[in-house]
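What follows is chain A.
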Amino acid sequence: MTATAPRATEPGWLAALRREGAARFEALRFPTTRDEDWRFTDLAPVAKANLGAARAAGPLTEADLTPYLFGHAEWPRLVFANGRFQAELSRLTGLPAAARVEPLADLLADAPELVEETLGQLAVQPASAALVAQNAAGFTDGYAIVLPAGAVVDTPIHVLFVSDANAVLGTTLPRNVVVLGANAVASVVESYLSLADGVALTNTVTEASLGEGARFDHCKVQREGAEAFHLATFDARQERDSYLNSFSFAEGAAISRTNIYTTLAGPGAHATLYGLYLGEGRQQVDHQTRIEHAAPDCTSWEVYKGILDGHSHGVFNGKVYVHPEAQKTDGKQTNKNLLLSETAKVDTKPQLEIFADDVKCTHGATVGSLDAVPLFYLRSRGIPEDEARTLLTYAFAADVLEEIRSRPVVDHLEDLMRAWLAKAGRRGRAAAGRESA
Partner candidate 1 sequence: MTSPVESYVQQDYKYGFVTDIEADTVPRGLNEDTIRLISAKKQEPAFLLEWRLAAYRRWLAMTEPHWPNVQYPPIDYQDIIYYSAPKQVKPLGSLDEVDPELLATYEKLGISLSEQKRLSGVAVDAIFDSVSVATTFREKLAESGVIFCSFSDAVKDHPELVKKYLGSVVPAGDNFFAALNAAVFTDGSFVYIPKGVTCPMELSTYFRINAADTGQFERTLIVAEAGATVSYLEGCTAPKRDTNQLHAAVVELVALEGATIKYSTVQNWYAGDSEGKGGIYNFVTKRGKCAGARSRITWTQVETGSSITWKYPSVILQGDDSIGEFYSVAVVNNRQQADTGTKMIHVGRNTKSTIISKGISAGRGQNSYRGLVKMLPKAVGARNYTQCDSMLIGNACGAHTFPYIDVQHPSASVEHEASTSKIGEDQIFYCKQRGLDTEDAISMIVNGFCKDVFQNLPMEFAVEAQKLLGISLEGSVG
Partner candidate 2 sequence: MLDIKNLTATAGGTEILRGITLTVNAGEVHAIMGPNGSGKSTLAQVLAGHPSYEVTGGSVTYKGQDLLDMEPEARAQAGVFLAFQYPVEIPGVTNAYFLRAAYNAKRTAQGLEELDPMDFLDLLEEKLKLVEWGPEIMSRAVNAGFSGGEKKRNEILQMAVLEPSLAILDETDSGLDIDALKIVANGVNALRRPDSATLLVTHYQRLLNHIVPDRVHVLAGGRIVRSGGKELALELEERGYEWLTDAAGAVA
């Protein structure tokens, strides 16, 4: 597919970025399972679908979005439908005067130099190269957040990427850039939603540059349609004493792959990466994370949890990479998975690569089913088995949701979890019924 509308006014560096992206994607195409970074997720269906650019969305109203606003319609909001900015549905009021929060296309037209050192510069991990290249070649818009030193945006900025029936058999390539000056604070919630079913591809790239002492909360909520393909890459660079808190929630899409990467480039930087993925039917849900400890005295903490039902396949592939100069690194990585059905499966690959000697790094992974002891305990207190199972499964997932900074988002995702579990419970009972019959 080709770029739809790279603007004629684009600066030379951006044009070069697009050219390189196009050439690179032409050479690489979509990765295959022969590639170690992709061995558990087969993108052949994506490649085969060979989708062109998504058409412009049909008319959208505020009411269409209401269920997805976490009960906070007043939050600053940017809405993109099939990749195009929807000014009338967005609201960018109540932000500090010095803060630039706007569609990337607008910023590029007006002050491209603000993102020149970030856009195309951070998302450079080889595992995501093909996806980033496709995005660079063809992206048209996305969100840009540029905060000067000391600027604080307290309320979450909610960015909705919505696709409707016109996106079916199309590709959307959102591109997002976040640049936080020293001690600046921002919080973003990215929602990916499908308002219509059908095969469609989203390939989104977000780059975030955190200045000294900056704090960035990034929460990604992926609820695309059952036939959708969702590919996402988030890559951050963190200067001294900065803090990144990342959360990835994945519930939708037929095939989804989310890459979350960060480089701890300055001493004292801290990153927390959390995630929760739910799989059912024949869903393929894959997360890859990579934390580069490139400076001394940095800490990272990572917890990903997965619940897999039906014939779904969960994948977690996390790497903590400690460079020789990153002494006094403290890193902890955990991945836990629950399998609810006999046919669900999980591949997990938590990795450590360590080149410094004075470090404290641990990782752990578990796969299993619910522990029999608490299950029995609950039943002995009169709670029916189904309910006890749901309760314990919910508890398994809920503690990681608590790590999302924004309470309304936590509450909303908890509701989603409950609904998902209730559905899983009905499926389980139905299956049990068939078996006993």
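Everything that follows uses one rule, which is that contacts are C-beta pairs under 8 Å (C-beta built on N, C-alpha and C of every residue); 3 or more make two chains touch, one makes a residue touch a chain; residues count from 1.
Regarding candidate selection, all candidates are chains of the complex that A comes from, given by their letters.
Small disclaimer: the values here were computed from a predicted structure and weren't measured.
*Asks:* Spot the contact partner of chain A in this complex among 1 or 2.
*Replies:* So the candidate in touch with chain A would be 1.
*Asks:* What residues of chain A sit close enough to touch candidate 1 in their complex?
*Replies:* Touch residues, chain A against candidate 1: 36, 324, 327, 337-369.
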